[in-house]
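Just one protein chain is left out here, and the rest sit where they should.
Our next item is subunit A:
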Amino acid sequence: MKITVNGRSHDVDAPAEMPLLWVLRDELQITGVKYGCGIAQCGACTVHVDGEAVRSCQLAIGDLEGDVTTIEGLGTPDALHFIQEAWIEHQVAQCGYCQSGQMMQAASLLSENPAPSDEDIDDAMSGNLCRCGTYPRIRAAVKSAAAKLEL
């Protein structure tokens, strides 16, 4: 089957029930998307499908309808997305393993709600687990990214 990831089309030979996460990581070597729990408990595998945040560990490749964007498609070191800029400015990452998912979730939040309240941020981001404890910086980075959107 054909899937589009970060604007590029790929031919994938995989069983229909294989989760998008593993197609991206093992078949296409797109590894910015992370395996964390496999059961939608941690959000490390969050990608966008047609702009909406999705847990890619729960989306069977056969059920995929739409274009996939991973963290690599959000922005690159040479052309950062404003969410990534905020993440760098606040030095959010410690181990960084959950942060791809955190940024994809935050980008989706801000695209739907450019001026989220503290409660909105808590609601949108609490499904994304971080074991290092970067939550205060995640909140600050989301807020400063939102503030930039207003300008």
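Operating definition for what follows: a contact is a pair of C-beta atoms (placed from the backbone, for glycine too) under 8 Å apart; a residue touches a chain by one contact, two chains touch by 3 or more; residues count from 1.
Following the convention adopted for this analysis, contacts and distances are computed from a predicted model.
Asks: Unshown chain, UniProt name, "Glycerol-3-phosphate ABC transporter ATP-binding protein", "Peptidoglycan D,D-transpeptidase MrdA", "Isoquinoline 1-oxidoreductase beta subunit" or "3-phenylpropionate/cinnamic acid dioxygenase small subunit"?
Replies: "Isoquinoline 1-oxidoreductase beta subunit"
Asks: Write down which of A:Ile3, A:Met125 or A:Ala146 is the residue touching the left-out chain.
Replies: Going through A:Ile3, A:Met125 or A:Ala146 one by one, A:Met125 is the residue touching the chain not shown.
Asks: Using the touch rule from the top, list residues of subunit A that touch the missing partner.
Replies: 14-15, 18-19, 21-22, 25-27, 29, 31-39, 41-42, 44, 70-72, 74-77, 80, 84, 87-88, 91-100, 103, 121-123, 125-139
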